[in-house]
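Just below is one structure, and these are the notes that go with it.
All protein chains of the complex are present and in place, except for one that has been dropped.
We just call them A and B in the order they show up, numbering each chain from 1.
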Amino acid sequence: MKRNTDLYGGLFMIFISLLFWSKLSKLNEYSKLFPIIVIIVLSILGLALIIKSFVKASRSELFVVDDKKSVILIVLVTFAWVFLFKKIGFAVTSFVALTSLLCILSDKRNIKAYFKCAIISAVEIVILYMIFSNILYVPFPKGLLF
Amino acid sequence: MKFKKTNSLLNVLLILVLVFGLAGCTTQKSSEKDTAAVEYPTKPVHYVLPFEPGGESDITARLQQKPLEEILGTSVIVQYMPGGGGALGWQQLVTDTQPDGYTITGSNLPHIIVQPLVRDDTGYETDQLVPIYYFQATPNILAVGKDSPINSVDEFVAYAKENPGAVTLAGSGSYSANHLGVLEFNKVAGIETTYIPETGSGGAVPQLLGGHVQGLMTYTTMGVSYSKDLKILAVASDERVTSLPDVPTFKELGYDYVEGAYRGISGPPGLSEEIVNQLAEAFKEINAQPEYLAKMKEMGFEVLDYGPEESKKLIEEKKVYYTKILKDLELID
Partner (left out) sequence: MLDAFIAVFNFKLIIFMLLGTIGGMIAGALPGFSATMAVALIVPFTFVMDPITGLAVLGAIYTGAIYGGCFPAILVNTPGTPSSIGTTFDGYPMTRNGRGEEALHTATFASAGGGLIGVLVLIFLSIPLARVALKFGPPEYFWLAMFGVTIIASLSSKSLLKGITGGVLGFLISMIGIAPIGGDVRFTMGISTFQGGVEILSVLIGFFCIPEMLRIAGEIRKNKLADVKVERQTGVIKKAFLNNFQKPVNFLKSSIIGSFIGVLPGAGGNIANLVAYSEAQRSSSDPESFGTGNPAGVVATESSNNATVGSAMVPLLTLGIPGSPAAAVLYGALLIQGLTPGPELFTTNATVVYGFMIALLVAQFMILILGLAMGKNIYSAVTKIPAGVLVPSVIFLSVLGSFAIRNNVMDVIVMFISGLIAYTLKEFGFHAGPIVLGLILGPIAEKGFVQGYLMGVASGQPLMIFLTRPISIILIIITIMAVSWPYIRMLREKKHKGVTI
């Protein structure tokens, strides 16, 4: 079903403008000078989009994806990954997440394939950990099992 | 088929591992010295600077890096974590850093005192930073261009009185020593100048050189670096500084204005006393090294020795001082 992208876009911009506008009160003269101008311009543009959506809308199909299920799963897994990254630690979250992502996208669905995913995941994690931690000195969040 | 695919991938991986292995070897060597006797440190120490590279904190850290490595017997990695005028680095220090002594963060006065007072949500409180050592300071200086018709502070004040609000002074940061300095000086001299903040000292000097502002309220180090391009009218310290012997103090000239930035190093809350003292000793030793001392003084830094206890006292004193100033200037209630 074709959706009115101008309408959605315009509404989004108005929403953002209002959100930022609500945070202006505590600011002093110079801190709010430029933001006020930008928010006003953004709202005008948002309104323009909304007007256009009624007059001459651009319509297109949204989220035309061949394999919706995989994409949604990937988003969910990565979501969990970034939010648990600090709490559970780098190694465990990355291993579970990366293996899951590889499995989601693998064409074969059997234990052997999943096992291969786990191996690839482990190898990648070890190599990149070595590079980032020992050569680039990036301290990773330590959680369960480092 | 499968075999061929993985082959070239392996090749690339192999090359990567080799290159990094080589790099890794060179970095491992320095941490293998002297790990026998001491419990701490046994791993590299991260010296975090919550600012962009190239500033006063950075230069000091670079000078300290090698001596620190030698004294501690481990490698010292300088990392930049800019943001929020330093707040981001300090917030990370108090919320996200293990108190194991392997991450220490450069800290500045008045920043760590003034920021929590003036801002709603800095993410840290002044007292959460555990002061280890405060090792340098840069008093403020008032400078004009080489070709400026103004030759003394009195002339500057006179000019400013004739043109209220019109005189522009560039400096580093908002609510920094430069910024507060301008406000304090305005009060003491009874004038009204406009402060133009730059993000970092390095940005302020070009503003003057390009003729975009009329003067600078910056640090002694800038004065020394650009001595050929600037006319330094006065320095805001109790006594004249050795790097700028011909520059009078504001006090000498009758203006009760003393201001500047102190820089030191802090650890996360909960850092053990032993480690604090060990690090403090290390910085004390560095401060005594003649080469380091000479270089720092040459560049315009005042070298100080505030150990953990003295630092705490200094911060307390400054807290009272700045709270009063901020109230006087009506920046906080």
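The rule is short, and it goes like this: a contact is a pair of C-beta atoms (placed from the backbone, for glycine too) under 8 Å apart; a residue touches a chain by one contact, two chains touch by 3 or more.
Every value quoted in this text rests on a predicted model; they were computed, and no experiment measured them.
Participant: Write out, one label after another, the shown chains that touch the chain missing from the document.
Facilitator: A, B
Participant: Would you write out the residues of chain B that touch the absent chain, in ascending order?
Facilitator: 5, 8-9, 11-12, 16, 19, 22-23, 26, 52-54, 58-59, 62-63, 65-66, 76-85, 87-88, 91-92, 96, 118-123, 165-168, 173-175, 179, 194, 196-197, 199, 202-203, 205-207, 209-213, 225-226, 228, 299
Participant: In the complete complex, which positions of chain A touch the hidden chain?
Facilitator: Chain A touches the missing chain through residues 5-6, 8-9, 12-13, 16-17, 20, 23, 26-35, 38-39, 41-42, 45-46, 48-49, 52, 58, 60, 62-63, 65-68, 70-71, 74-75, 78-79, 81-83, 85-86, 94, 97-98, 101-102, 105-107, 120-121, 124-125, 128, 132, 136-141.
Rule of thumb we're sticking to: only the chains that are shown with their structure count from here on.
Participant: Determine the centre-to-centre distance between chain A and chain B, using the mean Cα coordinates as centres, and give it in whole Å.
Facilitator: Comparing mean C-alpha positions, chain B is 36 Å from chain A.
Participant: Would you tell me which residues of chain A are touching chain B in their complex?
Facilitator: Residues in contact with chain B: 26, 127, 130-131, 134-135, 137, 139, 142.
Participant: What residues of chain B sit close enough to touch chain A in their complex?
Facilitator: Residues 13, 16-17, 20, 23-24, 27, 44, 46, 77, 79, 98, 103, 120.
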